[in-house]
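First, the structure itself, so that you have it in front of you.
With one protein chain withheld, the remaining protein chains of the complex are depicted in position.
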Amino acid sequence: MKRVTIVTGHFGSGKSEFAINLALRLVSAEAPVALLDLDVVNPYFRSREQRELLERNAVRVIGNTFGKDVGVDVPAISAEAYGPLQDPSTYAIIDAGGDPVGARVLGSFRHVLPRENCEVLCVVNASRPETQSIQQMRRLISGIEGESGLRITGLVNNTHMLEHTTTRELRRGFELCREISEALELPILYHGVLQSLVEELPGDWPGELVPIAMYLREAWMHGS
Amino acid sequence: MSVVFEKTKGLTEKEFHYCPGCTHGIIHRLVAEVLEEMDLLGDAIGVAPVGCAVLAYDYFNCDMHEAAHGRAPAVATGVKRALPEKTVFAYQGDGDLASIGTAEIVHAAHRGENITVIFVNNAIYGMTGGQMAPTTMIGQRTTTSPFGRNAEQTGAPIRIAEMLATIEGASFIERTSVHNPVHIRKAKKAIRTAFECQQNRKGFSMVEVLSTCPTNWGMSPLASLGWVAENMIPYYPLGNFRNPDKEA
Amino acid sequence: MDKVLMKGNEALCAAAIRGGCQFFFGYPITPQNEIPEYMSRELGRAGGTFLQAESEVAAINMVYGAAGAGARVMTSSSSPGIALKQEGISYICGAELPCVIVNISRGGPGLGGIQPSQADYFQATRGGGNGDYYLLVFAPANIQEAADLMIEAFDLADLYRMPVMILGDGMLGQMMEPVVFKERKPRDLPQKDWATTGTAGKRKPNIINSLRLDPAELENLNIRLQEKYAQLKANEVRYETHQTEDAELVFVAYGTSSRIVKNAVAVMRANGLKAGLIRPITLWPFPEQAFEELPDSLRALMSVELSHGQMIDDVKIAARGRWPVGFYGRSGGMIFTQQEIVEAGEKLLREVSHVSGV
Partner (left out) sequence: MNEKVICAGFGGQGVMSLGRLISYTGMRVGMEVSWLPSYGPEMRGGTANCHVIVSDTLVGSPVISHDATAVLALNYPSMVKFEHELIEGGYMFYNSSLIEEAPGRKGITAIAVPSNEIASEVGDLRVANMVMLGAYIAVCRPFTLEDVVEALREVFGPGKEKFIPLNETAIKRGIEVAEKAAVGS
């Protein structure tokens, strides 16, 4: 795994949930792990809301400078964010804001990213209306690349319907990712899969499975 | 041991929340230093805007009054009328002053309201996540001008200093920038002159300060400073547009 | 002090100055223009400052600034103008500042018309702007009462650190009646040690603010506001009851319309019908107590308003299902006659008898 992993994607693709799970999964590794929440676009469902959980699990969280993680609609990205990016001994996961718009903030950190040791992921949720076709995904990826000044280096099939997700959605997501992968010559690096579905997936898909626990949705949001 | 640098007493101990490379911090410091040097901190009442500087009341070490979006000049008017002997200033961004609060700023100037306004122009809405401001440059991409600002649709960037300079009640109007040390010094001088104007009851004074937004511009702090010099200054020329001493 | 004949709008101003008003910020709108006109003439002479703002929005924000600086300050307007002021009113409530707001209301919605109307009841009694707050709302029914309430309004605003609204209508503002200005009773009021008057290097900075990013802190503010509102409900509720002791039908009406209803009550009594009136003087807090004192003879309540029924909601809440609640109203500046009220009241009593099989 590269030292810096940047998680981008469409708003609602599940970037933040994926970033949190990826960070928690990395903790067992030798090096310290930091999660940089650079989402300045969306004031709700940000990964820094889970600061307590993450820090309990030894993930350092860098959000804004207020020390309060909810309800602040000022971008206020902490200069502390430079630390993990420039420290060769730390794993850093960046949760960027959704869409090309959210990715723009990456531009202000581009100059300190370790070029050779940096993965830029695009999270794909084929259940979202704006990211169901190869055309839509091409537009999204080129938008993110244009705004951030970074090239996407890999795909994450994170296709889901929240807790209603079945293997059907995951298969559709996989098909879409394979199309994108062929068209843009990008590897499929991860599958974000609800823990309950991990056993049901075929074993021959390229990429790693990242079991997803849903941390950002409160208990009362589940079920309908 | 001699003190070579001391933080101004015009600022509180509170750490700024601003993003790396944002020049709000510099501008806060300039205002605070001027207030301290002129011995006005005990007499000053500042009015904070809605925008990235919404928490300015936590940073300035004087009485502070938070205003609704765009209304800082009206709130400052209320304070100044109630306390004409005190020094009253408003600190506003471009969304606040040049968009939702145009009526308030124009009429504060028009009345010759004896207040000082620090106007921070960074060509974008920072707080709400990088939307287009009236001061956004042509072609500049923002979250609400995703294809670049287009003059046919949204007009050309508004030049506030020039506009306010046409108003009789405006006494001192200057545009400055803080993209390098030379200009930072000039900006401070302008801010000082603006407060002197208020002390001498000359009427309305405003200093426009060109500023950066690395986060929403998507640039490194250094590139942002360059962008101010290369893109903003040619369109927003620096200099004085109104000065009571020169006219006399 | 001698009796003088004054327009309601002028009497409000003269009373405001007696009540200690130092600053007035406003913007012209009919039918309250006599207020800024009077203040522009008289407030300066009384040592205060009048300023015509560029808009209602600016005016209320000037009020916010001056109130924050510790001054006694007021504004006035009429319905659409009060709608514009809601932004500032909400901030003033959030920052817990005192001020006085006059609404000489007119017909709506929208630009509406300039004739008297009571269609701003909801706006006045439900806060009006964003957030969980109320104003202390007085609804005088005549000019003497308007003057008396206005003289007290600034003290009450200071005491509770909140805006006090005087809700009148075009008729109250425009008509003349004799008025006697009474001396203001001195009250013990708290020091304004929170005001932004400059630290003079002697204290920590004061901050006037309504932004609270920490949800817990914001909730605490709201809890404190609710405690204040509970105090108002305990101490400041005012109302008049008129011939309710043996009434079978009690009308509920405030301000201008209560006067017409009072005439109607007299006519009904002359015809042998036992009618009465509850007249809320504070619209918020609503005088629910008045309904606890109603006699066993009561068969129905009727809310009478120059609108299509806003206060009736509060009347129903106060009635708690004990009596049927009827309604009569006109709107748009149309004013009902006492005869219309008499007929509506008689009709309601007939319906109630029918339903109950009497």
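Every chain is named by a letter (A, B and C) in the order it is written, and numbering of its residues begins at 1.
Definition applied: a contact is a pair of C-beta atoms (placed from the backbone, for glycine too) under 8 Å apart; a residue touches a chain by one contact, two chains touch by 3 or more.
Predicted, not measured: the structure shown is a model, and the values here were computed from it.
A.B. asks: Where does the absent chain touch, in terms of which shown chains it meets?
C.D. replies: Taken over the complete structure, the missing chain's partners among displayed chains are C.
A.B. asks: Quick one: say which of C:Arg212, C:Lys233, C:Arg259 or C:Lys316 touches the chain that got left out.
C.D. replies: In the full complex, the listed residue that touches the missing chain is C:Arg259.
A.B. asks: Given that one chain is not shown, which residue among C:Leu111, C:Met176 or C:Leu189 touches it?
C.D. replies: Once the missing chain is taken into account, the touching residue is C:Met176.
A.B. asks: For subunit C, which positions touch the chain that isn't shown here?
C.D. replies: 3, 5, 30-31, 114-115, 170-171, 174-178, 256, 259-260, 262-263, 266, 335, 337-339
Here, only the chains that are shown with their structure count from here on.
A.B. asks: Counting C-beta pairs in contact, pick out the pair of chains that comes out on top.
C.D. replies: Chains joined by the most C-beta contact pairs: B-C.
A.B. asks: How many angstrom lie between the centres of subunit A and subunit C, each centre taken as the mean Cα position?
C.D. replies: 55
A.B. asks: With chain centres taken as the means of their Cα atoms, state the distance from subunit A to subunit B in Å.
C.D. replies: That pair's centroid distance is 37 Å.
A.B. asks: Where in subunit A do residues touch two or more of the other chains?
C.D. replies: 66
A.B. asks: Which residue numbers or ranges of subunit C touch two or more of the other chains?
C.D. replies: Within subunit C, no residue contacts more than one other chain.
A.B. asks: Which stretch or stretches of subunit B touch subunit A in the complex?
C.D. replies: Residue list for subunit B touching subunit A: 15-21, 52, 54-55, 126-130, 141, 143, 146, 214-224.
A.B. asks: Of all residues in subunit B, which touch subunit C in the complex?
C.D. replies: 12, 41-45, 47-48, 54-55, 57-58, 60-68, 71, 74-83, 86-87, 103-104, 106-107, 110-111
A.B. asks: Which part of subunit A faces subunit B closely enough to touch in the complex?
C.D. replies: 40-41, 64-66, 73-79, 81-82, 97, 100-101, 104-111, 147-149
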